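Omission of a single protein chain aside, the complex is shown with its protein chains in their original locations.
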Amino acid sequence: MTITEKLSSGITIVELCGTIDASTAPELQRHQAISDPTRTIVIDLARLDFLDSSGLGAIIGAAHRKEESGANMLLSCMNQKVRRVFDITGTVRLFHIFDETAAAIDYATTLRKSQ
Amino acid sequence: MKTLIAIKEADCNWMRETLPGTQPLLAPLCNKPFVEYLIDFAILAGCREIRLLSDGPLSQIEEYCGNGSRWGIELTYANLHPSDGEPELLRKNRKFCGEERTMILSGCTFIDYDKTLDYRGLASIDSGGTIASCPGGSITLAGPLEPSLTDQPLPPVGLTPIGDLKSYCRIAMTTLETGSSRYVLPGYGGEPGCAIGRNVTISKTAQIHKPASIGNNVRILPGAVIGPSAIIGSNVIIDKGSTIKESIILDNTYIGEQLEIEGRIASKNTLIDPESGVTLAMQDPHLLAGINGGATALVLWRKIVHALAAALLLLLLSIPFAILYPLLRLRGKWQDVPSIPNAGLAESIASAFSLDRYPLLPGVLTGRLAIIGSRTHENRAANHTGTDCRPAVFSYAETEAWAATESDAAIVERYHALHSTPLGDIGMTIQALINRIHYRNPT
Amino acid sequence: MKFRLDTQNGITVGIAELEGRLDASGSAPLQKASADWQTKTPFLVFDCSRLDFIDSSGLGAIVGCLRRSLENNGDLRLAGLTPKVAMVFDLTKARKLFSIFSNAGEAAASFGATPTAIQER
Partner (left out) sequence: MNSVITLTLPGDIRFTRLASQTASNTASLFTDTCNAGAGNWEFSHAFELAVSEAFTNAVNYGDRMQGTRDITITFTIEQRKLTVAIRDANAPFSAETPEPDIETYPERGYGLMLIRTLMDTVTICRENGENVITMTKQL
C-alpha cells in the first residue's frame, strides 16, 4: 500500500494505492492527515485494488473521530471490488461517496464555508 | 440522456415488515421486479446509461440486473447518503452524468407509462426541474437540453406512490388488469390478461379466470380456481380445491387444500391482509394443510412398504457396496461420492448406484428413517419442525430436476409429504435414483 | 379455558372462554373438555376474544365440537374473533359453518332470540 497526499483548493486529498488488509491497516491509521480529527479530507480510492475489514475498520474509525470534531471524510472513485465491501457491511450509509475526486473537493469546500 | 434511479431505505420501510428480506427494487409487481418498470421507462425516454443508487445494500440487485446488457443498456451502481437531495445526487455522480441531460427517478413510486408511446421528448423539454411528483417520489430533469429525437408531443407521465402494502397491492392489481398493452410483462399468453411462465402444470379441472399472471414452476391441482385478479409467483403449488381471488401469492409458497384466499397476500407460511396490515404466520411449514387429519393406518402400511424397499435395495447394492466401499475409503474419496462425476470407474459406479446413501438404508428397517421424504444428509433440520417432515434416505426434491435451491426443494418436499401414497413412494424412489445420476452427469 | 352456564334467555347456554394458542398441543384438552360440556348443554358459545392464535389442528377441534353440538340438536357459535383468528376461518371456508358474533353476550342471546333458527338446522 502507498499513501500519497495532495492539496487542492485547501483540501487534503489522500490517495490510497494497492491493497489494505490487516498488515497495512495500522499504517493507514497512523497517517497524519487521516488520523487528524480536525482535518476534512477526501480519500481517493481510484487506485485501491483491495480492501478487507481491517482496512474498512481503520477508515470508519478515522471518519468517526473526524465527525466528532466537526470535520469530514469524503470518499471518491470507489471501484466495484471496494464498493462491495462497503455494500455488504452496510457502512455505505456513513459516507458521502463521489464518482469523481474534483466533485468531492467542491463539496468539501462548500462544507467548509458553511461551517 | 442518462438516468439516475435513486431509492432510499426510508422510502420503503413498510416493505421490511411485511416482505422481509426483499430488496425494495426487487419487490415483485405482477411477477416482474419493480426496478424493471423503472428501467423500461428510462429506456422509453431514450436513456442508454442508467445508474441505480441506494443507501442500502445493492448486491442483490447487482446479481439480478448485472451490467444491463439484457436490456441493451449500460447499468452501473453507486451508493448515496440518506440525507442526499437532487443536487447532491448530481454532484456525487458528476462523472457519470457528464455534460448530458439527466433524468432522476427518485423514491418508491410507480410510473404510469405506456410502452407504445414515445417519451424521448423528455430530453428536450424546458420545464426545468421536477416534471412529476407525488408523496415520496418524483421525476426530475437536470443538465443541458438535448435536441429532440422525436416530433411527437410528450405523453403525460403520472406517478403513484407505493407507500404501504395497500398501495403496493393496488398497483400490482392495476398492472395486472392493464396487462401487456401498456407494460412489458413476463410469461407467455396468447390472450390479453393472462400470462403464464415456464414449467407450469395446470390440472384439467382447474379453472383460470382472467386477469391472471402465473410465474415459473407452478403446479395447479384439480379443482383449484385461480382468479379473477390473481398473481401467482414462481415455485408455487396450489392444492386441490383452493380458490385464489384478488390475491397475490409470492414465490415459494404452498397453498394447502380447500383454502379460500381472497384479497390477501400469501408469502411462504405468512398470510397478510393488505387492508388492515394484519399478518398471520402459520406454524406449519406450509400455509395450512386444510382441516382433515391424516389416517394412522396409512403410517404403518407406509413403514412396511418402505422397509421392504430398503431391504431390496440393501440386498441389490450389497455386492457393489462391499467391493467399492473399502476401495474408495482407502483412497479417501468416500465422502465425495455424490459430487464427483466420472472421476474414475469405481466412483462412477458408486455414484450411479447412489452408494453414498447405502449406509443410511438400515435406518429404514429400524423405522428411524423413511426411504423417501425430507432430506437428512444436509443440515436442514431447523426448517422442518412440521408434522409432515419425514427424515429419509432420499428426498422428494431429488426427483425434480428444477428443485435446485433450498426453498424450491422445501416446496417439493412439502407437497409430496402430503400427497404421497406408500406405493407411489416406491416409484418416487426409483425416480430419485435415476434423477440423481442425471443431476451429476448433465451430459 | 373458563366455562360457565348462562340461563338468562330461558335456554341453557354454555359459554367457554378460549385463551392463548390453539394448536396441535392445545386442541386435545379442548376436545376433552368439550365432551364434558356437551353433557350439560348442546348450546355452546366459544368466546375467542382472548384467543391469539389458531392453526389447522385447533380449527379441526372446533369443527369437531360444532359437529357434536349439531348431532345433539344444538349449535356452536363463536364470538369476539381477533383479526388473526378470523383470517384462519376465512381462509379455510370454516366461516360458513359458524354463526359469528362480536361478543359472547350477543352470541348467548342469539340462542334465545331465534329458537326457530335452531330448529331449522
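Order of writing sets the chain letters: A, B and C. Residues in each chain are counted from 1.
The definition used in the following text is that contacts are C-beta pairs under 8 Å (C-beta built on N, C-alpha and C of every residue); 3 or more make two chains touch, one makes a residue touch a chain.
Treat the numbers as computed from the prediction; the structure is a model and nothing was measured.
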Candidate in contact with the missing chain, chosen from A:L48, A:M73, A:L94 or A:A108: A:L94
Contact footprint on subunit A, counting only the chain that is left out: 19, 21-23, 50, 52-54, 56-58, 60-61, 64, 80-81, 84-85, 88-91, 94
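Definition applied: only the chains that are shown with their structure count from here on.
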Cα-centroid distance, subunit B relative to subunit C, in whole angstrom: 40
Subunit A and subunit C, separation of their C-alpha mean positions in angstrom: 67
Sites on subunit B at which at least two other chains make contact: none
Subunit A residues counted as touching two or more neighbouring chains: none
Touch list for subunit C against partner subunit B, complex: 23-24, 55-57, 59-60, 63, 83-84, 87-88, 90-94
Subunit B residues within the subunit C interface of the complex: 256, 258-262, 264, 271, 273, 276, 278, 280, 282-284, 287-293, 387
Of subunit B, residues touching subunit A in the complex: 55-59, 77-82, 88, 91-96
